[in-house]
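Of the protein chains in this complex, one is absent; all others appear in place.
After this line comes chain A, so read on.
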Amino acid sequence: MNLRLPSKVLEHIISFIDSNEDRNSVSLVCKSWFETERKTRKRVFVGNCYAITPAAVARRFPEMRSLTLKGKPHFADYNLVPDGWGGYAWPWIEAMAKKSPSLEEIRLKRMVVTDECLELIAASFKDFKVLVLTSCEGFSTDGIAAIAATCRNLRVLELRECIVEDLGGDWLSYFPETSTSLVSLDFSCLDSEVKLSDLERLVSRSPDLKSLKLNPAVTVDGLESLLRRAPQLTELGTGSFSAELKPEAFSKLSEAFTNCKQLKCLSGLWDVLPEYLPALYSVCPGLTSLNLSYATVRMPDLVELLRRCSKLQKLWVMDLIEDKGLETVASCCKELRELRVFPSVPDLDATNVALTEQGLVFVSQGCPKLESVLYFCVQFTNAALITIARNRPNIKCFRLCVIEPFAPDYKTNEPLDKGFKAIAERCKYLQRLSVSGLLTDKAFKYIAKHAKKVRMLSVAFAGDSDLMLHHLLSGCESLKKLEIRDCPFGDTALLENASKLETMRSLWLSSCFVSFGACKLLSQKMPRLNVEVIDEHPPETRPESSPVERIYIYRTVAGPRLDMPEFVWTIHKNPEIGVSHLAIK
């Protein structure tokens, strides 16, 4: 029997499906499902802006209202991708301006955004509502002003950790007096001071404002004034607290916080002086998210704050919390789901703080809902990893950064193979994993075999040979993003497992021993991959078997990209480099 749903019914059913992964599956069933799905997809996510052309996206999803794009590879965050590599938002904005004028939301991550882009957004999308730029660069406050001035129904304007050319605080005054739709404003990464009176007026006339993240130029007085006008806030990023504490200011601030009865997320707190912390006590019991990762507050003060946060689900903090502080967290914050501990001294000299593997063990014991971990620590042990894995098999994201490269288990002097094996084996839902410390090829054998759901894996200074890469590429069934630096493998495993690369979004290799010839060969054999060699030196000056500095490989249906700088070499852009000597006839 041939069951065929009327298309209207099918459309109706599919409209309930939000997850894009599910929608992708739906679209593979048959042509009519593909058609119906594509016409109903409103939120489009493109994980690699070079994997597909903007025109193709616009064509496929005519009802698109929200577009999310990611540009540079993740390791760009750590200065491993030279400036000028790419990730330009312009082609996308330009295409959407013409073909998808109903677009309302744009979210960009690690992309180069210019003022022209922002001006075009402001001019083209009549009902534009949401702009979120994360780790982007290339624009100035003038571009922000254009958005503020023109987008009548702007609800969300968030600049998260962007590099912005700050031409002053005037941009804020470009919000027209008639604009009352703001729900979320985040300008925490800007340096310049904005006029407090402008900000106060904006906040006062925005009844729907739920999230406000200020920059460090906003003082305590400013903060207090704003809180008074927006007691309905659920998310607050404070300004700076470094001014000397005056008693009246303190009590006013305390009172303002007390009136913010719906505050759930607190961040900012740049260099907050410990004397100010008691002003926050009133909101602690309601907090679900607390970002203290820029607060240089030390132990006893930290504990006083944290032990009041019984509903805390997300905690970002620096290693100043020490093992003792984490022990308190373990006993007081039973709802904790995500913990990130950053190094207060983010370099190799960080040996001075009393944060060890024990801190994480405490939290794994005491917090039954813990599922996401980012932990920087000088050294670690297998025993700790095994304990953590046993305690918390529900962990979905485990990123351990042992700051000391090649550091073995400092108690037994063994590699950390056994520890990560336990993590991979026991945490069956693990989706993201970063490994560090001394690891042999065996560690990767375990990970490849057991970490069936891992989608993103980061590796640095690990392994002994090509076996490590071979394990990863021939195992790890769900692997989508793999990034590796400073590991000692060559060409063999990469070439051997070339077909795996088409099942992944991207592969980043830097400071490994993969040769230029292998890159060329891979490129020749796999037309649906872009194989980019990022290297200072022209390939003709070196033998083909010499290793290249960085390689970025990603699947694409867009073909070779047209905006590569001179330090990116591909066989398409640089046909003069010829075919690989390694090719067998």
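FYI, a contact is a pair of C-beta atoms (placed from the backbone, for glycine too) under 8 Å apart; a residue touches a chain by one contact, two chains touch by 3 or more; residues count from 1.
Convention: contacts and distances are computed from a predicted model.
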item: Undepicted complex member, UniProt protein name, chosen from "Sorting nexin-2", "Eukaryotic translation initiation factor 3 subunit H", "Ribosomal protein L15" or "Auxin-responsive protein"; value: "Auxin-responsive protein"
item: Omitted-chain contact residue, chosen from A:G71, A:G87 or A:P408; value: A:P408
item: Option touching the unshown chain, where A:D142, A:E255, A:E549 or A:D563 are the choices; value: A:E549
item: Omitted-chain contact residue, chosen from A:S197, A:Q262 or A:S499; value: A:S499
item: Where the missing chain touches chain A, by residue; value: 75, 77-84, 135, 137, 161, 163, 189, 270-271, 293-294, 296, 298, 320, 342-352, 376, 379, 401, 403-408, 410, 413-415, 438, 440-441, 458, 460-461, 464-467, 470, 485-488, 490-493, 495-496, 498-499, 510-511, 513, 515, 517-518, 521, 525, 536-537, 540, 542-547, 549, 578-579, 581-585
